[in-house]
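Heads up: the structure comes next, in structure tokens.
With one protein chain removed, the remaining protein chains of the complex are shown where they sit.
Entry: subunit A
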Amino acid sequence: MNKPATPNSFRTGPDEQGMFGIFGGRFVAETLMPLILDLERHWNEVKNDADFRAELTDLSTHYAGRPSKLYFAEGLTKHLREVSSARGLAGGAKVYFKREDLNHTGSHKINNCLGQILLAKRMGKKRIIAETGAGQHGVASATVAARFGFPCVVYMGATDVARQSPNVFRMKLLGAEVRPVTAGHGTLKDAMNEALRDWVTNVEDTYYLIGTAAGPHPYPELVRDFQSVIGIEARAQILEQEGRLPDTIIAAVGGGSNAIGLFHPFLDDKEVRIIGIEAGGRGLDGIEHCASMNAGAPGVLHGNRTYLLQNSDGQIMDGHSISAGLDYPGVGPEHSWLRDSGRVEYVPILDDEALEAFKLTTRVEGIIPALESAHAIAHAVKIVPAMDKDQIVIVNLSGRGDKDVHTVASMLGMEI
């Protein structure tokens, strides 16, 4: 790709057509187009509406538990300083965790769901549908649907239903109907196809609550804005706690909503290095990974143009990750643009590296991170020992790992 000229600000996208450079857009069937335009109209009304903001802030505070803490991960910092010393470097940056795992429902997903359920209510919709990979977004959707009295259908790949059974049960307890999707590999991509098929069928009354900063415009923008509370808080918290901006911020990228939420408020802070972590799976040499920005090419899927894992005929590949939440062959369009513009680095972390970080964090911090978040921690483990002691790294701890204990146990050959 030609590298675009460096813009004055990285925070002005998308344009009126929903484009971030060549990425994004509205690649949907005509049946959905009027719905998306209607959504855009409502979104433009509410995004600067004081009443809407006040209602969302109130729910975020009293229902979801915001602001989430910015926690100095002293145990991990100490451990990585020992690693640094053992290498003769005597370094090791201070590591902070943005504790999205402490939110109600256990991940960052609630931020977006609260925003969108208020939008659905304003639009007079009667029914909520959602897709989910790890089940975190499914649980958050089922939660807000229960809270606001909407019936809710969650599409979930059959493979994910099997590997995320605790979340499936939570969704059912919350009154949602979980529909397993057997097409393809039975993962997030297939769940999203099926959710779109439901939406195109039930256009009158249904709100599609997309869980990540992807899909047709305006979803990438509105999900980003609802998730930007992560970065807005983190930026203010680090200024208060350390008196300065961090040197590096790191987040895992599947569709990329927790990452764009952390990154966006920092994009114009040129001194802050920003790193997104893709699922490297079993390695980028084969096809068992989900590193669309490192090993894919721009293409069109699920309503937007973005980096995709695909073959030379434009057929989408299934990919693989130990983490169901990162198991998606695409990525939100704004990440694709940030990649090509060079503002954000995107690097892969392998399944095994994420698993090690999962175990390490559990042991030295007493925090069980989601496998998604463990990818971001794994990259911190790699780079922090070579950094100076007076440097600061923020890792987005996007969710808690209780849902992953079955997966981890089977990876470790243990029975629970």
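Methods note: contacts are C-beta pairs under 8 Å (C-beta built on N, C-alpha and C of every residue); 3 or more make two chains touch, one makes a residue touch a chain; residues count from 1.
Here is the rule we use: contacts and distances are computed from a predicted model.
Trainee: Between "Tryptophan synthase alpha chain", "ABC-2 type transporter transmembrane domain-containing protein", "Cell elongation-specific peptidoglycan biosynthesis regulator RodA" or "Peptide/nickel transport system ATP-binding protein", choose the name on the UniProt record of the chain that's been left out.
Mentor: Protein name of the absent chain (UniProt record): "Tryptophan synthase alpha chain".
Trainee: Give the residue, chosen from A:A176, A:V223, A:I249 or A:I316, that touches the chain omitted from the document.
Mentor: The missing chain is touched by A:I316.
Trainee: For the chain left off this view, which of A:S84, A:N167 or A:N193 is in contact with it?
Mentor: Of the candidates A:S84, A:N167 or A:N193, A:N193 is in touch with the missing chain.
Trainee: Decide which residue listed in A:G13, A:G133, A:G303 or A:P348 touches the omitted chain of the complex.
Mentor: A:G303
Trainee: Can you name the residues of subunit A that touch the chain not displayed here?
Mentor: 17, 25-35, 183-184, 189, 193, 196-197, 200-204, 297, 299-303, 305, 308, 310, 312-316
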